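Shown here: the complex without one of its protein chains, the others still in place.
Up next is chain A:
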Amino acid sequence: MAAADSPSAALRRRDLCSRGIRLAGKMRSDVVDLLETYMERQGLDASASVAAVEGVPVAAVERWDEQTGTQRLLENLAAYRAFRALLAQMLEEQQEQLGEADAALGRALAAVLLQVSAFAYHLEELLRLESRGPPSEEGAGPPPPSHLGLFERKLRGLGVLRELAQWAVRSARDLRQLAKPSPGSSSAPSPAESP
(Lines give C-alpha, C1' and ligand atoms only; values in the text may rest on other atoms or scores of the structure.)
Protein backbone atom coordinates (compact mmCIF):
# COMPACT_ATOMS: atom_id res chain seq x y z
CA MET A 1 0.00 0.00 0.00
CA ALA A 2 1.36 3.48 -0.91
CA ALA A 3 2.14 5.83 1.93
CA ALA A 4 -0.58 8.27 0.89
CA ASP A 5 -3.20 5.53 1.13
CA SER A 6 -4.43 5.56 4.71
CA PRO A 7 -6.14 2.43 6.02
CA SER A 8 -9.45 4.27 6.39
CA ALA A 9 -9.23 5.59 2.83
CA ALA A 10 -8.47 2.09 1.58
CA LEU A 11 -11.47 0.74 3.46
CA ARG A 12 -13.69 3.50 2.15
CA ARG A 13 -12.46 2.84 -1.40
CA ARG A 14 -13.18 -0.86 -1.05
CA ASP A 15 -16.63 -0.12 0.32
CA LEU A 16 -17.42 2.35 -2.47
CA CYS A 17 -16.12 -0.11 -5.06
CA SER A 18 -18.26 -2.97 -3.70
CA ARG A 19 -21.37 -0.83 -3.69
CA GLY A 20 -20.49 0.56 -7.10
CA ILE A 21 -20.11 -2.95 -8.49
CA ARG A 22 -23.54 -3.91 -7.20
CA LEU A 23 -25.02 -0.69 -8.57
CA ALA A 24 -23.42 -1.33 -11.97
CA GLY A 25 -24.82 -4.86 -11.98
CA LYS A 26 -28.33 -3.67 -11.20
CA MET A 27 -28.01 -0.87 -13.73
CA ARG A 28 -26.95 -3.26 -16.45
CA SER A 29 -29.83 -5.60 -15.73
CA ASP A 30 -32.31 -2.69 -15.89
CA VAL A 31 -30.75 -1.30 -19.07
CA VAL A 32 -31.03 -4.70 -20.77
CA ASP A 33 -34.74 -4.82 -19.82
CA LEU A 34 -35.16 -1.22 -20.96
CA LEU A 35 -33.53 -2.06 -24.30
CA GLU A 36 -36.12 -4.74 -24.96
CA THR A 37 -38.98 -2.41 -24.03
CA TYR A 38 -37.51 0.40 -26.08
CA MET A 39 -37.07 -1.72 -29.21
CA GLU A 40 -40.59 -3.06 -28.89
CA ARG A 41 -42.20 0.35 -28.32
CA GLN A 42 -40.18 2.06 -31.02
CA GLY A 43 -40.74 -0.71 -33.55
CA LEU A 44 -37.05 -1.54 -33.86
CA ASP A 45 -35.52 -4.93 -34.58
CA ALA A 46 -32.79 -6.39 -32.36
CA SER A 47 -30.63 -6.82 -35.45
CA ALA A 48 -30.78 -3.08 -36.20
CA SER A 49 -27.24 -1.88 -36.56
CA VAL A 50 -26.45 1.57 -35.27
CA ALA A 51 -23.35 3.42 -36.38
CA ALA A 52 -21.39 5.31 -33.76
CA VAL A 53 -23.59 8.16 -32.60
CA GLU A 54 -22.10 11.58 -32.03
CA GLY A 55 -21.96 12.48 -28.37
CA VAL A 56 -22.50 8.93 -27.09
CA PRO A 57 -19.50 7.76 -25.09
CA VAL A 58 -18.13 4.54 -26.55
CA ALA A 59 -17.30 1.84 -24.03
CA ALA A 60 -14.77 0.10 -26.28
CA VAL A 61 -11.22 0.67 -25.10
CA GLU A 62 -7.77 -0.50 -26.11
CA ARG A 63 -5.29 -1.78 -23.53
CA TRP A 64 -7.96 -1.75 -20.85
CA ASP A 65 -5.75 -3.73 -18.48
CA GLU A 66 -3.05 -1.05 -18.61
CA GLN A 67 -5.23 1.82 -17.42
CA THR A 68 -4.52 3.44 -14.09
CA GLY A 69 -7.21 3.69 -11.46
CA THR A 70 -7.57 7.42 -12.01
CA GLN A 71 -7.94 6.97 -15.76
CA ARG A 72 -10.68 4.45 -15.16
CA LEU A 73 -12.57 6.76 -12.83
CA LEU A 74 -12.24 9.80 -15.08
CA GLU A 75 -13.38 7.94 -18.19
CA ASN A 76 -16.29 6.40 -16.33
CA LEU A 77 -17.35 9.70 -14.87
CA ALA A 78 -17.22 11.49 -18.23
CA ALA A 79 -19.31 8.70 -19.72
CA TYR A 80 -22.00 8.66 -17.07
CA ARG A 81 -22.30 12.42 -17.06
CA ALA A 82 -22.87 12.25 -20.80
CA PHE A 83 -25.40 9.44 -20.37
CA ARG A 84 -27.22 11.48 -17.74
CA ALA A 85 -27.74 14.28 -20.27
CA LEU A 86 -28.58 11.89 -23.12
CA LEU A 87 -31.15 9.97 -21.09
CA ALA A 88 -32.74 13.21 -19.87
CA GLN A 89 -33.07 14.26 -23.49
CA MET A 90 -34.51 10.87 -24.49
CA LEU A 91 -37.05 11.12 -21.67
CA GLU A 92 -38.13 14.56 -22.84
CA GLU A 93 -38.44 13.41 -26.44
CA GLN A 94 -40.32 10.30 -25.43
CA GLN A 95 -42.80 12.34 -23.44
CA GLU A 96 -43.28 14.73 -26.36
CA GLN A 97 -43.62 11.90 -28.86
CA LEU A 98 -45.74 9.41 -27.01
CA GLY A 99 -46.90 11.34 -23.97
CA GLU A 100 -49.02 9.39 -21.57
CA ALA A 101 -49.59 6.66 -24.15
CA ASP A 102 -46.42 4.97 -23.01
CA ALA A 103 -45.96 5.71 -19.34
CA ALA A 104 -44.16 2.39 -18.80
CA LEU A 105 -41.32 3.32 -21.14
CA GLY A 106 -41.09 6.73 -19.53
CA ARG A 107 -40.90 5.22 -16.06
CA ALA A 108 -38.23 2.73 -17.14
CA LEU A 109 -36.17 5.53 -18.71
CA ALA A 110 -36.53 7.64 -15.59
CA ALA A 111 -35.45 4.73 -13.36
CA VAL A 112 -32.31 4.14 -15.38
CA LEU A 113 -31.59 7.87 -15.45
CA LEU A 114 -31.74 7.87 -11.66
CA GLN A 115 -29.30 4.99 -11.47
CA VAL A 116 -26.94 6.69 -13.90
CA SER A 117 -27.01 9.84 -11.79
CA ALA A 118 -26.37 7.81 -8.65
CA PHE A 119 -23.47 6.03 -10.28
CA ALA A 120 -21.96 9.30 -11.45
CA TYR A 121 -22.14 10.58 -7.89
CA HIS A 122 -20.49 7.36 -6.69
CA LEU A 123 -17.63 7.92 -9.12
CA GLU A 124 -17.22 11.50 -7.90
CA GLU A 125 -16.86 10.17 -4.36
CA LEU A 126 -14.19 7.72 -5.48
CA LEU A 127 -12.32 10.51 -7.24
CA ARG A 128 -12.41 12.63 -4.09
CA LEU A 129 -10.77 9.73 -2.28
CA GLU A 130 -8.04 9.76 -4.92
CA SER A 131 -7.41 13.37 -3.80
CA ARG A 132 -8.13 14.47 -7.33
CA GLY A 133 -11.65 15.60 -6.96
CA PRO A 134 -14.07 15.24 -9.84
CA PRO A 135 -13.57 17.55 -12.83
CA SER A 136 -16.14 20.28 -13.37
CA GLU A 137 -19.08 19.59 -15.60
CA GLU A 138 -18.32 22.29 -18.15
CA GLY A 139 -18.39 21.17 -21.72
CA ALA A 140 -20.75 20.58 -24.61
CA GLY A 141 -23.92 18.73 -23.81
CA PRO A 142 -25.56 16.25 -26.17
CA PRO A 143 -26.12 17.50 -29.72
CA PRO A 144 -29.42 19.32 -30.25
CA PRO A 145 -31.93 16.88 -31.69
CA SER A 146 -33.81 19.37 -33.82
CA HIS A 147 -32.12 18.25 -37.03
CA LEU A 148 -32.86 14.57 -36.48
CA GLY A 149 -35.99 12.99 -37.87
CA LEU A 150 -38.14 10.71 -35.75
CA PHE A 151 -36.56 7.49 -37.04
CA GLU A 152 -33.06 8.86 -36.57
CA ARG A 153 -33.91 9.80 -33.01
CA LYS A 154 -35.16 6.26 -32.36
CA LEU A 155 -31.92 4.81 -33.70
CA ARG A 156 -29.86 7.21 -31.65
CA GLY A 157 -31.80 6.17 -28.56
CA LEU A 158 -31.01 2.54 -29.37
CA GLY A 159 -27.34 3.44 -29.71
CA VAL A 160 -27.39 5.25 -26.36
CA LEU A 161 -28.89 2.30 -24.52
CA ARG A 162 -26.61 -0.25 -26.15
CA GLU A 163 -23.50 1.69 -25.22
CA LEU A 164 -24.83 2.23 -21.71
CA ALA A 165 -25.28 -1.54 -21.34
CA GLN A 166 -21.64 -2.02 -22.37
CA TRP A 167 -20.50 0.69 -19.98
CA ALA A 168 -22.32 -0.96 -17.10
CA VAL A 169 -20.33 -4.13 -17.68
CA ARG A 170 -17.08 -2.21 -18.12
CA SER A 171 -17.70 -0.15 -14.97
CA ALA A 172 -18.09 -3.26 -12.82
CA ARG A 173 -14.77 -4.53 -14.19
CA ASP A 174 -13.12 -1.14 -13.66
CA LEU A 175 -14.25 -1.02 -10.06
CA ARG A 176 -13.00 -4.55 -9.43
CA GLN A 177 -9.61 -3.51 -10.76
CA LEU A 178 -9.74 -0.47 -8.51
CA ALA A 179 -10.67 -2.58 -5.49
CA LYS A 180 -7.65 -4.84 -5.94
CA PRO A 181 -5.11 -4.30 -3.16
CA SER A 182 -2.40 -2.86 -5.41
CA PRO A 183 0.30 -0.38 -4.39
CA GLY A 184 -1.62 2.84 -5.12
CA SER A 185 -4.44 2.84 -7.65
CA SER A 186 -3.48 6.25 -9.01
CA SER A 187 0.10 5.31 -9.77
CA ALA A 188 1.47 3.16 -12.59
CA PRO A 189 -0.48 -0.05 -12.90
CA SER A 190 0.92 -3.46 -12.09
CA PRO A 191 2.60 -5.04 -15.12
CA ALA A 192 0.13 -6.13 -17.73
CA GLU A 193 -0.37 -9.87 -17.93
CA SER A 194 1.89 -11.57 -20.42
CA PRO A 195 -0.07 -12.74 -23.45
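Operating definition for what follows: a contact is a pair of C-beta atoms (placed from the backbone, for glycine too) under 8 Å apart; a residue touches a chain by one contact, two chains touch by 3 or more; residues count from 1.
By our rule, contacts and distances are computed from a predicted model.
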Self-check item: Options "Large ribosomal subunit protein uL23m", "Phospholipid/glycerol acyltransferase domain-containing protein", "Ciliary neurotrophic factor receptor subunit alpha" or "6-phosphofructo-2-kinase/fructose-2, 6-bisphosphatase 4 isoform X3": UniProt name of the undisplayed chain
Solution: "Ciliary neurotrophic factor receptor subunit alpha"
Quiz item: Of the listed residues A:Arg13, A:Arg81, A:His122 or A:Arg162, which contacts the missing chain in the full complex?
Solution: A:Arg162
Quiz item: Of A:Arg107, A:Arg128 or A:Lys180, which sits in contact with the chain we cannot see?
Solution: A:Lys180
Quiz item: For chain A, which residues lie in contact with the unshown chain of the complex?
Solution: 25, 28, 58-62, 64-65, 162-163, 166-167, 169-170, 172-173, 176-177, 180, 193, 195
